[in-house]
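So the structure is just underneath, and the comments pick up after that.
The complex is shown incomplete by one protein chain, all other protein chains being positioned as in the whole.
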Amino acid sequence: MYSHAWQTSSILSYVGEKMIPGETLHYLVMAVTALISVVATYMAITEKDLLKAVIFSALQSGMYAILYFLLLAPDILLVYIPVAVGLIPGVLIVLISKTERWEKE
Amino acid sequence: MEPTEFLNLYLLSVTIASLLANVAISLYGVFYKPHYTKKIIAVSILSDSANTIAIFIGFRRWLSPSQPPSVAIATNLSREGIEKFANVGVDPLPQALVLTAIVIGLAVTLFLIYLGYMLYCHYKTLDMREIRRLKG
Amino acid sequence: MLDGATVLRVIGSALVCLGAFAAVVSAIGFHRFKNFYLRLHASTVGTIWGTVYALVGTALISLTIEEFGATKWFIFGNIIVTAILVFLLGSAGSHTLARGVHKARVARVQPCVADKLDPELCG
Amino acid sequence: MVPETLALNLLGPLTPTLIILVFLTPLFAKVFRSDRKAPFILALLGVLYSVVASTIVFLYVYQSGKPLVYLYGGWPPHFGIVYEVDAFNALLAMLTSWVMLPIVLYSYWYSHHFDEASWYYTLLLGLLTGLLGVIYTGDAFNLFVMLEVLSISAYGLVAYHRERAEAVEAAAKYALIGLVATTMYFFALILIYAGIGSVNMALLAMLSRFSQTLNDPGVRYLTLLALALSLWAFTYKSALFPNHFWLPDAHPEAPTPVSAALSGLVVNVGIYATARFLYTLFGSDSMLSGYREAVLVVILMLGVVSGVVGAMMMLLQRDIKRLLAYSTISHVGIAYIGLSAGFLTGYEEAVKIAVAGAITHVVAHSIAKALLFMSSGVFIDATGSRDLDDLQGVGRQYPLTSISMIIGFLSLAGFIPLIGFYSKLLIAYGYFVAGLAIIPVLIIVISAISLLGYMKAIVAIVFGVPRKSVERKMGIGWVEVTLFLMALSLIVLGILFYYLTPIFEKASLDLVKNVGTYVNEALNYIPGGLSKWLPYMR
Amino acid sequence: MLEFVIIGGIIAYTIGIALLSVIAVKGPTIGDQVLAIDTITYFTLVIFSLLAILLKQSLLTVTLIPLALWVYALDVYVSKYLISGDLGA
Partner (left out) sequence: MRIVEIAVIILIVLAFGLLITVAFSYIAPGTRIRPLGEFYLYATYNPYDPIVRLFTVMSPEGVTAIVWDFRGLDTLFETSVFYLAIIGALALTRGLMPAPRSEEGQGLSVIVKSVTKITAPMILAVGASVGLHGHLTPGGGFQGGSVIAVIPMLMIVIFSVLFLAKRMNVTGFLILRSIGLAIIGFTGVALFIAGLVLGVPAWVFQNMPKPGAPLSMPVEVHGALISGTLWFFNLAEMVAVASGFSIAFLILLLVKEVEFRGKS
């Protein structure tokens, strides 16, 4: 049913030879994501507004989720997303709304 | 070392260096930030970073430019499929351990959050320096 | 020459290219626009053009890849359901966020032509 | 002679049954609308089962002389989780169950302080499950999980009197740093898996001694880092000196029976795990041999500091439970002193004796400390205060409890017919054999300082002049009898110590010397012999 | 051609994420940050589906749906907090 006009041998044969190889791309996205997560962590730790800190930690969690995907761990990602993006920020926001929002100097 | 190989190794090293940096920053946050909520955020980042390093340990490099590693789930259940799968899959054991660790970290973090609320009911603040002063 | 797979791939690739273009444009738009309510527009470009279209594109592409074998319907279904969810939830999410920001008076409308809902936020 | 099948069939379902009871406790409390009785009965059933099972397992292990291995799911070691019980494990687990029995009984009396007591019993059973799991397990990662079961129950129980600000604050401090500590232990396990390629204790013990690939210095440094991190977590759990800061806040603030369980049993877990890591997993003939001795010397010094600091701080306390908590720090220090004798390479006899002394000390301290906390709880309940000034002379109303308390204090201080004396004697003797006379002197100094603290408490409670007349509460007779039985056990253990020595010696030998048996017994369960599975090990 | 599309798409979306994360970190108001995180996540979905094709792993696409769902939940939390200050009301 399908012709092979577009498929010379494998998806990646073209990639491996002439462009940035798939492997390097894979690791490149990994490194960029990890670097963004460092920034998010730093901001989350130093931010005085705790609501913003929670959002930074959610950003960091999102970056870790991408890392888990790139490290081929879909099970972990499925566990991690509800826990670190869903439940903990939610409960932390409830805590902040019930207590105080600003960290004093 | 070929340039491509060096680049690959360097990118992997940057990843693990970032994770170690996250561990360091969050340890700083746990011990030196005065606010209790901030400490909880820091400790959850700490355990997440440890988990990510664990998964990183179980990762497998690309076997060839056209052979990426596979998730730890067999899709081809024939005899040949299983034998090939054992040579391309990533290590499932760290993933299972991390699954356990994530849930445990979630449980303790949740309990810390409830404790934080009770602390606030007692002291009307969550700043640990204030609490130490109020406790006398 | 022009069989099903090729058609699917061409359409899918076109959608992904469109999505990639929209993604970069929306990311730039986030930097260029001056206030929250304008950035909402950039975000919506990223959501609908950049995500839903590209997801549909990848779903079409994934149908034509032989290595997936029987699981190609699995991946197709997953991506399509995701696209539908993003279509619904993305719009609703940005709507409720805009409402929340406006009600809480977090962001000012600046530069302002008119704000009929709450004139005080203007300027 | 206990049959092996019986021991196995009791050991295997032990922790799963206990955790099922934990799941059922709130359900029963809700269904039967009974907040005290139904949960208490479930907890009692659980602890009775664990008493029977751990005693029979101990008898089997002691009589047969080889470790008992239970394969969960039938998976051979290294592929699944195993429980591996040698004499050391079995002794500590038996101690845990037997000490938990009076604690649960006492809780029934104590639970009139609680509203909604079902949560309390649930958490207490969870604590017991965690304790037994940590002690029995033969898998380093399962140890982490059970440590968390234990810890989360402990955090919940410390904060149980949530109307006291100090309790909540102590629990928060304990839980926050505790989470960091256990995360570090998890990190250490990951490094161990990365370097050695297994998380099973027996296999780790074998591979750390015989694997050729591990001579790579990188792997050795990785493992050393892992050892340091895990020892930090364990010393945190057992409150060795620099990590002791949480204990004087957390232990007194818990409900009294829980204070007894925390001070008597939970600190043992850290001591147990440290011993496992430093003797079984990375022994003197393993790849870490040089570094391990340095680590042990550091632990010895920390133990001495811990003993002295605990004893000194005890003198300053006016609060009876705080005094007992500082006494725990001091005694943990002494147990670590005995345990760290392993750096005396070349003096095998000395190591054996000192470690046997440490194990005896753990036993003596657990019983005595649980007894002391619970009897102080009786007095605190009578006066409504924890201050020694308010407790003056209250002991006269409760003669049996007072006698038990005095016996407990004397055992901790090391008086002669009691077991506390023999434990310190063994530790001191072990160091004497090796020619290190400074350590016995230090132990005597620590005992002398802490004796002052104990005398202060005894004098105030028993011989003091009552400030105000205290009425004896009703319905406390059986609690007093329970406490007296515990005190009696201290005397009996002391008098019969000559006949009990082989038990402690066997436990010490299993830890220090019989690592080969420990490994082989696990490997026996790999079907078809090790060689067939060698491609799946490093 | 297809490879060009996939790899170019991944690179383009990665650039988008990197640019947006600047807003997510810097953004003057909380609204901007959450909006940026939203958009980052939606771009992540596309990257995930493209990577699933690149890595030839169809099973990885299961992860898309929970990600979309929980980010929506994050939106809702923040806006509810901003509107009423109490998530339960």
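Just so it is clear, A, B, C, D and E label the chains in written order, and each chain counts residues from 1 on its own.
Assume a residue touches a chain if its C-beta (ideal position, glycine included) is under 8 Å from a C-beta of that chain, and two chains touch if they have at least 3 such contacts.
Being a predicted model, the structure only gives us computed values, none of them experimental.
**Student:** Where does the absent chain touch, in terms of which shown chains it meets?
**Tutor:** A, B, C, D, E
**Student:** Specify the residue from the set D:Tyr49, D:Tyr72 or D:Phe415 that touches the hidden chain.
**Tutor:** Touches the omitted chain: D:Tyr72.
**Student:** Tell me which stretches of subunit B touch the chain missing from the display.
**Tutor:** 6, 9-10, 12-18, 20-21, 56-63, 71-75, 77, 79, 82-83, 85-87, 89-96, 99-100, 103-104, 106-108, 110-111, 113-115, 117-118, 121-122, 134-135
**Student:** What subunit C residues would touch the chain not displayed?
**Tutor:** Given the touch definition above, subunit C has residues 74, 81, 84-85, 88-89, 91-92, 95-96, 99 touching the missing chain.
**Student:** In terms of residues, what is the contact footprint of the unshown chain on subunit E?
**Tutor:** Subunit E touches the chain not shown through residues 25, 59-60, 62-63, 65-66, 69-70, 73, 76-77, 79-80, 83-84, 87-89.
Throughout what follows, only the chains that are shown with their structure count from here on.
**Student:** With respect to inter-chain C-beta contacts, which pair, B-E or A-B, contains the greater number?
**Tutor:** A-B
**Student:** Please identify the chain lying most centrally, where each chain is represented by the average of its Cα atoms.
**Tutor:** If one averages C-alpha positions chain by chain, the most central is B.
**Student:** How many angstrom lie between the CA centroids of subunit B and subunit D, rounded to a whole number?
**Tutor:** Inter-chain centre distance comes to 30 Å.
**Student:** So the centre of each chain is just the mean of its C-alpha atoms; given that, what is the distance between subunit D and subunit E in Å?
**Tutor:** 48
**Student:** Can you list the residues of subunit B that touch 2 or more other chains?
**Tutor:** Within subunit B, the residues that touch at least two other chains are 40, 51, 68-71, 75, 109, 116.
**Student:** Multi-chain contacts in subunit C: which residues touch at least two other chains?
**Tutor:** Each of 9, 65, 67, 71 in subunit C touches at least two other chains.
**Student:** Which positions of subunit B touch subunit E when the two form their complex?
**Tutor:** For subunit B paired with subunit E, touching residues are 68-71, 73, 75.
**Student:** Would you mind writing out the residues of subunit A in touch with subunit E in their complex?
**Tutor:** Result: residues 6, 11-12, 14-15, 19-20, 22, 25-26, 28-29, 32, 36, 39-40, 43, 51-52, 55-56, 58-59, 62, 65-66, 69-70, 72, 74, 77-78, 81-82, 85-86, 89-90, 93-94, 96-97 of subunit A touch subunit E.
**Student:** Residues of subunit C touching subunit E in their complex?
**Tutor:** Touch residues, subunit C against subunit E: 9, 13, 16-17, 19-21, 23-24, 26-28, 30-31, 36, 39-40, 43, 46-47, 50-51, 54-55, 58-59, 61-62, 65, 67-68, 71-72, 74-75, 78-79, 81-82, 85-86, 89-90, 92-94, 96-101, 103-104, 106-107.
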